[in-house]
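Before anything else, here's the structure in question.
In this view, the complex is presented without one of its protein chains, the others remaining in place.
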Amino acid sequence: MDLFLHLCVMCLIYIIFALSLNLEIGYTGLFNFGHVAFFGIGAYTSALLTLHHFPFELGLVMALTLSGIFGFLLGLPSLRLRGDFFGIATLGFGEMIRMVFQNEVWLTKGPMGLPGIPKPTLFSFRFATLPQYFLLTLGFTAITFLFLRILIRSPFGRVLKAIREDEIAAEALGKNAYRFKIKSFVVGSIFAGLAGALWGHYTTFISPNDFTLLETILVLLIVVLGGKGTEWGPLLGAALLIFFQESLRFLRLPPEYGRYLAPLQQMIFGALLIFMMLFRPEGLIKERGRRVYAGTQRVE
Amino acid sequence: MLEVYDLYSGYGKIEVLHGVFLRVSHREIVCIIGPNGSGKSTLLKSIFGLIKPYRGKIQFMGLEISQKDPEEKVALGISYIPQGRNIFPSLSVLENLEMGATPLRDPLKMKKAIQEIFDHYPLLEKKKRLKAGSLSGGEKQILALARTSMIKPELILLDEPSLGLAPKVVDQIYREIDLINHQGVTFLIVEQNARKALRLAHRAYVLDLGVNRLEDTGEGLLQNEEVKRLYLGG
Amino acid sequence: MLELRGLSKAFGGIQAVVDFSARLEKNRITGLIGPNGSGKTTLFNLITGFIKLDRGEVFFKKEKIDGLLPHEIASRGLVRTFQLSRVFPRMTVLENLLLAPQGQMGEKLWALGLKRERVRDEENRNLKKALSLIEKIGLLPLKDEFAENLSYGQQKLLEMARLFMANPEMILLDEPTAGINPLMIRKIMDFILTMREMGKTFFIIEHNMDVIIECCDWVFVLDHGEKISEGTPEEIQNDPRVIEAYLGT
Amino acid sequence: MRKIIYSLILTISCLAFSGVYAQETYKIGAAFALSGSIAVYGEGFKKAVDLAVEEINAAGGIKGRKLEIIYEDNKSTPKDCVTAVRKLITVDKVPVIFGPAASSNFMAAAPVAQENKVVMISAEGAAPGLTKAGEYIFRVFPSDVLQGKGISDLCLRLNFKEVPVMYVNNDWGMGLKNVFVENFKKAGGHIMDEIPYDEGKTDYRTELIRAIKGNPKAVVNLTYIKEGAVMFKQAYEMDIKVQWICGSAAKSPKLIELAGKAVEGIIGTYPVFSQETKEYKAFRAAWKRKYGDEKIPIFAEYNYDMVYLTAKAIEKGGYTSDGIRKALIEVAKGYRGVTGDKTFDQDRGVGSEYGVWTIKNGQIVDYKKD
Partner (left out) sequence: MSSFFLQTIFNGILAGCIYALFAIGLTLIYGVLNFVNFAHGELIMWGAYFLYFLMDRPLNLPLSIAFLPALCLTILLGLGSDRFIFKPLRKASRLTLLITSLGLSFFLRNGAQFFWGAEIRTYGFEIKRGMKLFGVSITPNQLAIIVSSTLCMILLYLFFYKSRMGKSMRAISDDLELARVMGIPSDRAIQFTWIIASFLAGLGGILLALDTNLHPGMGLINLVKAFAATLLGGVGNLWGALLGGMIIGLSENIAVLLLSPGYKDAIAFGIMVMMLLIRSSTIFWPKE
C-alpha cells in the first residue's frame, strides 16, 4: 500500500511537471527541451530556503517566483528563435543549469547534494507521513490541473493555440505573439518549479544528478505519449510511464541480469518516442475541438 | 507529341484546374496565356509530375504519363524550367551546367555538350567560375535555358521566362527560344506577358479560371479582343 | 483613411516596390492589380509591418504607423488576410472566430483571476456574435469541426467571417477569390459589399477582373513595383499602359 | 547475446513463479547499484554478500532458518534508491536493508528507512555525517574524516608541503577533499590549486596540465577507478612525472587492468586492516573457493562483515527492526571481523586506521618508504 502511495506521489509530481510542459509544447507549440532546469530551480530554491529554516510557504512561493523569473529571463532572448533552434537553445540551457547546481558549491553544496530537506508544513499542519504527503501532492496537482484548464479554455489559451497553429496569422489578427509566448513559457516554468519543489520535499534529498536529460526525455515522452494539446493526455502518459517503469521491479529478475534492465527500459522509452512520431504523432488521446465555452451553457 | 485530356489538378483541397484540354505537336512552340490565377503554372507542374493530377490523361508520344515521377519524365525527354528560382545559386556556372547534364550520363558527352554551350554563349564561358547567384536576371534565365537545351530534350516546359525581366532582355530570351526551337526542340511556354509570346508561338491557348477558353494561332489570338477582355474584364 | 508616401523596398538589388504613393479614402473599396511578380503582396506586407520599409511613410487615420509591429498595426484597426487562406487548422470553426475580436479582456492573464465576471460576459457576447455569423455563412453544423476539415472555399469564408468578427476599420485582402469556385466567389463578394455598407474600407489585391469591376471604386495598377496607372475600373480597362503591362508590347 | 536471451526467458519464468517463493527465510533487503554509473562496484559488493550468506546458510542458517537477500536495483540514482528502498520496506517487508553504495544515494534513501523504522547499513559510504538521518542508520565503513587526515599526514610525512588537489566532482570526492584540505592547512601545508573534474569523461588532459602548472612534486588526486585510469594514462602519455597520491577508492586491481604501467608507483591511503588475521585469511580462502582466481574487489571485505554482523544481530535481537537495531550495537562491541574491530561509536559508525598502498610491478602492495 505504501509503495502504491509512493508511486502515486511520484506520478502526481510528474503529472504537474508534464502538465506544465504540455502548456508549452501542446498548446503554444514551444518545443522546450530544457524544462528540467525549472524543475531543478524549483527544487533547489525551496530546499535551500527551508533548510535555512524559512517556512515552507515562503520556500514554495520563492520556488515558483524564481522559476518564473528564470523562465522570463531565458524566454526573453530565446523565444525569438525559430522552433527547432529554440529547442536546442533550451536543451543547452537545461544542461547549463545542471552544471551550475554541480559547480556552485557555496550555494548548492555541489555534488554533495542537499540532504535532510524538511517535510512541508503548510499553515502549521505538517505533511510528514506518506498518506499526508499524497494528499498534499494531490491537492497541488488538482490546483495545477484546474488552473491550467481554466487558462487553456480561456481566451488567453485560445491565443496560445492560434500561435501554435500559425504565428504569422495570429500577428495579423493583432495578437502580440512574442509576448504571449513569454507568458506561456513563464507559466510553464512556474509549474515546473512547483513540481520540483514538491519533489525535493518528498525525497528529502536532491543532487544535480536528479536533473539530467533523462528527466527531460521522460517528461517529453509523457506528453507525447499521452497526447499533446489535450487536457488529460499528460495524466494518462504519466500514469502509464511511471507505473510501467516501476512494475519492472516486480519482475523478480536475477540480479546478474539487473544490469540490462535500466538501459533496456530506456531503450524502450527512446523507441516509444520514435514509434509515436512514426505511427501516432498525436498521442494516445487525440486533440479535439472544444465544445463548451466560457459562458458554460452549451449552445446548440 | 503531348496530349492533355480533361485534366483536373490542384494543391490538396484547392482544385485549380477543372478540366483542361491541350495538344502540342512535334517542333511546335505552344504558348499558354491567361491572367493571374488561371492555373497556368499548375498546368505545367501537373504535366511534369510535380503535382499529381486528380484525374484526366496526359499522353507523351503515345505513352500515358500522368502518374509518373519527374525523374522518369526527364528520362523520357521532357524538361521543365520553373519560374523564378531556376538555377543553383551557390554552385558555379560551370557546375550548374554539369548538373544540367546529369541525364547524359556519359562524362565525355557531357564535356562535349558543355563545350558546345560555351561556344554558343561566350558570356557563360567567361563567367564559368562565378557563382550562378551573382549573375543578372537575364543571364540566369539564359543559363537555365542553356542548361536545359544542352541535353537535347524532346519537349521543354517553360514557366514564365519573362518574369521580372526588362523588356529588352525578354526579347533576347525569346530569340534564344526561337533558335533552340529551330534545332528541333518542342516548347510549351506559359506566359502572362502575352503579346511577345504570342508573336513567337505557333499556336496558343488561353486559360481562364482553370479551363481553356480559346485556342488559335499566335497571330490569331493577338488580334482577338476576347483575350483582352479575359485579362482586364469588361 | 490610409495614406502611403513613397514606399520603396528592394530585395538584394531588385526593386520590388518603387516609390509607391497613394491615398485610400474611407468607406471605399480600392483594388490593386498587376501582373505576377509586380510587387502587390510585397506592398501589403510593407503596409502591415510584416516587412520593413526601405523608405517611405504610412499613415493610418492620420497616424504614422510605419515601423510598428504587425500586431500593433492590426490592433489599431488595419487588418489583412493572406493569399492562401490562413485559418488556424487545429482549432474549431467557432474558436477561429472567437479569436478575432481585438483587445479581449480574457486574453490578459490577470483578468482571468480578477475580472472573471467581465471575461465571462465578454465571452458570451462574442459567442453570440460568432454563432450568428457562422449561421450566416452556413457553417453552423460545422461549428465544432477543426478548421482543417473544411473545404478550401469554406476556409476562405471562415476567414472572411473572422475579419467581420475582428471588426477593423480597414481591411487588406490578398486575393480573396483565388482558388475557389464561382458560387463561393459570389458569397465572398457579398460579404465584402455588406461590410462596406457598414462603413468599412477595403484594399484588395485581385486577379479576377469581374470582382474588381463589380466591387472596386478605384484601382491601382502595379508593374515591376511601380504604379503605372490608377483610376476607375473602366478607365483602367482601357488604359493602354495597363494593357501593355498585362499583354506585353 | 545469449545472456540477453536468457535474461528474457528468466524474466518471464520468474514472473510466473514469483508467488511460489518459500516463506521460511529471514529476508534482508539490498538496494544495490546493479546498473547505472557505479554498477562496476555493485557487482563486487554483491559477490561478497552472496559469499557470506552462503557460508551462514551452509552452517545451518540462523536458528535453523536461512538468510535470503532480496536485491533491488537502485540504478545509481538517488531517485531510484528511494523507490527501491520503499519497495523493500513496503512490499518485501524487510526489517533491515543493506543500503546503496554512493554516499549521495545512501543519504537520499536513509530518511525513508528512518521514517519507517527500518535498519539500514552502509558498507561503503564514506561521507562524514552519513548516519545523521537517525538511530536506524548504521555504517560499517570508516568515515572520510579519518581518511582525509590520513592523506594529509601522508603528504607531510613524504615531505610534500605544497600540493594541488584534484578530485572527482561528486559527493565522495568533494567530501574527502574538504577534510583533507582542512587538515593539510592546519598542519601548515599549502594547497596550490583545487581542480574538480566531472565523472565519466574521456579526456582529462587539460585538467592535468592545470594541475602541474606550478611544477609540484606531488599531486593529490582523489579519484575513482575509471576516471583514475583515464587520467594516469593521459598523464603518462604527456610525460607528467609527479608523485600521485590517491585515496581509497582507487585501490583496485581494476585500475591496474585498465591503466597498466601508467599507474606504476602511485601511492594512496586506505582504511587498513591487517591481512594477517585469521579472519582475513579465512575470508580469502573462502573467496578463492567460491570465485576461483578472481581478485577480491574493492570493499568486498566490508560487505562480508556487514552480512555477518546483521546475521548475529538477527540471531540475538530477533527478526524485527528494533531488535536488530539494539542487537547490532551489542554484537558489534569488540567483534573482530575481516576488517578488524567493528565496535560502533555514538554515531553508529566504526573507526579504522589508515595504511598506505602503492603499485609495484602491477601489484597493489603496502607502501614502504625506501
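When the chains are written out, they are named A, B, C and D in that same order, and each has its own residue count from 1.
Here is the rule we use: contacts are C-beta pairs under 8 Å (C-beta built on N, C-alpha and C of every residue); 3 or more make two chains touch, one makes a residue touch a chain.
Keep in mind that this is a model prediction, so the values were computed, not measured.
**Q** Return the single residue from D:132, D:161, D:205 or D:284 that touches the missing chain.
**A** From the options D:132, D:161, D:205 or D:284, the contact with the absent chain belongs to D:205.
**Q** What residues on chain B make contact with the chain left out of this view?
**A** 48, 50, 70-71, 74-75, 79-80, 82, 85-91, 95, 98-100, 102-103, 147
**Q** Take the complete complex as the reference. Which residues in chain A touch the chain that isn't displayed?
**A** 29, 31, 33, 77-78, 80-85, 87-89, 92-93, 95-96, 99, 102-103, 168, 213, 217, 220-221, 224, 259-260, 262-264, 266-267, 269-274, 277-278, 281
**Q** Over the whole complex, note the residues of chain D touching the chain we left out.
**A** Here the touching residues of chain D are 4, 35-37, 39-40, 169, 195-198, 200-203, 205-207, 209-210, 212-213, 226-227, 229-230, 233-234, 236-239, 258-262.
The rule is simple: only the chains that are shown with their structure count from here on.
**Q** Report, in whole Å, the distance between the mean C-alpha point of chain A and the mean C-alpha point of chain D.
**A** 35
**Q** Need the CA-centroid distance for the pair chain A / chain C, whole Å please.
**A** 40
**Q** Quick check: how many Å separate the C-alpha centres of chain B and chain D?
**A** One centre to the other, that is 78 Å.
**Q** Which chain D residues touch at least two other chains?
**A** Where chain D is concerned, no single residue meets two or more other chains.
**Q** What parts of chain A, by residue number, touch at least two of the other chains?
**A** none
**Q** Assign the assembly's chain-to-chain touch graph to one of these shapes: line, ring, star, complete, other.
**A** line
**Q** Hey, which residues of chain D end up touching chain A in the complex?
**A** Result: residues 3-4, 6-7, 10-11, 14-15, 17-18, 32, 34-36, 39, 43, 46, 71-73, 75, 77-79, 82-84, 86-87, 89-91, 104, 107-108, 110-111, 116, 127, 132-133, 169-171, 173-175, 196, 198 of chain D touch chain A.
**Q** Could you list, by residue number, the parts of chain A that touch chain D in their complex?
**A** For this pair, the touching residues of chain A are 1-3, 6, 10, 102-103, 105, 110-113, 115-116, 203-207, 209-210, 246, 249-255, 257-263.
**Q** How about chain A: which of its residues touch chain C in the complex?
**A** 150-151, 154-156, 158-159, 161-162, 164-166, 168-177, 183, 187, 229, 287, 289-291, 293-295, 299
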